[in-house]
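Step one of this worksheet: look at the structure below.
Missing here is one protein chain; the remaining ones are kept as they sit in the complex.
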């Protein structure tokens, strides 16, 4: 059993637009003791909420898919289809 | 033999750009006693000079080809490929 | 090359005139293609009163810089400019300005349009409309 203060990974989570409203927060700080994927980061940060179809994600501000491995210190963002321009 | 003052047709001729320089005039007034085509108008206005390849022509400011019949009072223009814009 | 996120209104033609003067490419470019997107007062059949444009600070700029650099390389552009508005906007307000300068027109046209399509399909911006009876997120952009 790991002690919280020794968890080796800290991952910054961000939510935007409709997802931000649905999740009820614009950011979070995930502490974990093993490497996780972007998809796992969503599950942990939302207490297992189902990810909406068409959700886009980025690690360190680059588009990735849900299988992408995240590392300590990464910023992982989730957002709906973009509607700029 | 027709008298000049009774020729029934008067056709206004215009030359532009390189053709204007080659023909040596920017306009002419053709008097004729029969209906002619745009191609014939060129021949008469230039004393039978050969028409350069790619010459464009217009009757009353609309593109036509050399076979187009011209009528009394028409304006017939000849010019090289356009190079605007 | 310039990419800018604007929090206040901007006047696209004044921006273009100013930026182009600073560029110092007079006599080199034969072509400048531009696109300006503005807010309409209707969308999907409804009258829209205002709109809030959200973005992802950091990633949005990074993404726009990436596609600008790629377009300059691909079409041998002399330069490009992208300005995009964020925050609360109202009908007729300019939302986006894209410009591409090149020696010849095909490159300017192609690059400008490509930048707009890429921006609309992938740059992280989101619109929330205010209608007379409430708010709604714009679900997706149409293909150009």
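Which chain is which? They are A, B and C, in the order written, and residues in each are numbered from 1.
The working rule: contacts are C-beta pairs under 8 Å (C-beta built on N, C-alpha and C of every residue); 3 or more make two chains touch, one makes a residue touch a chain.
Predicted model, so just to flag it, every value in this text is computed and none were measured.
Taking the complete complex into account, tell me which visible chains touch the one left out.
Result: the unshown chain touches B, C.
Among C:7, C:40 or C:74, which one is in touch with the chain left out?
Residue touching the chain left out of view: C:40.
Touch as defined at the start, partner being the missing chain; which of C:1, C:16 or C:52 qualifies?
C:16
Determine and list the chain C residues touching the chain excluded from the picture.
11, 13-14, 16-17, 20, 26-41, 91-92, 103-106, 108-109, 112-113, 116, 120, 142, 144
Name, in rising order, the residues on chain B that touch the hidden chain in the full complex.
Here the touching residues of chain B are 14, 16-18, 58, 61, 63, 77, 79-85.
Following the convention adopted for this analysis, only the chains that are shown with their structure count from here on.
Which chain would you call central, comparing Cα centres to the global Cα centre?
C
From the C-alpha centre of chain A to that of chain C, how far is it in Å?
The computed centroid separation for chain A versus chain C comes out at 28 Å.
Starting from the mean Cα coordinates of chain B and chain C, work out the distance between those two points in Å.
From the centre of chain B to the centre of chain C is 50 Å.
Based only on mean CA positions, could you tell me how far chain A sits from chain B in angstrom?
75
For chain C, write out the residues touching at least two other chains, lowest number first.
none
By the touch rule stated above, which residues of chain A touch at least two different other chains?
none
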